[in-house]
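Everything below concerns the one structure shown next.
For this depiction, one protein chain was excluded, whereas all remaining protein chains were kept in their positions.
Now for subunit A:
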């Protein structure tokens, strides 16, 4: 087990794409760390640079106490699960799981015993003689996990391991993977473009955009206090309301309505300043009667989320969303009021969070 430390890590591909730009990151020993970001932001590149499959253009990679920046992939003592799992199609499950041990020159009987043990732990015991082509997506994923477990590496690197599974299986695999990581206690870097996955599984997470890390924190921190409007817009199953506003005296003028300054930005705003007011639909209470400190408008869209509805209000030509619990759904065209929770609303200045 080992911590991973990246210092000023930069990767420029031939052709000039700057996939990683002076990245600093410390992942403590045993942590389940999620790397989240939109497609093309450099997540895979970061993982591959940690594994040594890409050479860093600048900066360094430290695993444990050892600087491995110039070390070949095989000498870094990390194990990686690829997005397509990369199970060898010509080997059966046993041989696939035992392959890392074969490279380490472990005797055949010993490595088969180890493969059987790991396979049994992941519920693969009845599949050990099959080829990867004869397995379902979920089973292939578990074989890939078993194979990295057999390595007993210092750290695991997972590149979107759940993205090839269908929605239902993904939820099961999520729980399974998290439990497994807990039990093994191996430092794990987990790449995903699915914010729900990152929030659900990670001890801590980083949100990336175009080769930069835009925020690092626990899922709760990132969800409740996104450090900038990029993260705010990216995180959450329903996007955060980000509304242009102006500071007027002690209040904020947003979409033609007057709102109190959120608790987090109290005393940090100058009069007349242009800001962005952010509040998640989950933190907007909905009222069908006129309310104080609220954004009032006409209901234009209703979206069913299952146990609740997402209501979209047209507030003086600005769209504002709020969550309404079951049984209190308004009709389209009615007047409605979204009342932001003052302790959850946020203020952004030049795209960055205003906070003490």
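One rule holds in what follows: a contact is a pair of C-beta atoms (placed from the backbone, for glycine too) under 8 Å apart; a residue touches a chain by one contact, two chains touch by 3 or more; residues count from 1.
Just so it is clear, contacts and distances are computed from a predicted model.
When the unshown chain is looked up in UniProt, the name that turns up among "Pyruvate dehydrogenase E1 component beta subunit", "Carbohydrate ABC transporter permease", "Cytochrome o ubiquinol oxidase subunit I" or "Methyl-viologen-reducing hydrogenase subunit delta" is "Carbohydrate ABC transporter permease".
Across the entire complex, the residue among A:100, A:219, A:281 or A:336 in touch with the chain not shown is A:100. Considering A:58, A:73 or A:138, the position touching the chain not shown turns out to be A:73 (whole complex). Which of A:89, A:267, A:306 or A:327 touches the hidden chain is settled by the complete complex: it is A:89.
Along subunit A, the points of touch with the absent chain fall at residues 51-53, 72-76, 78-80, 82-84, 86, 88-90, 99-100, 102-104, 131-133, 151.
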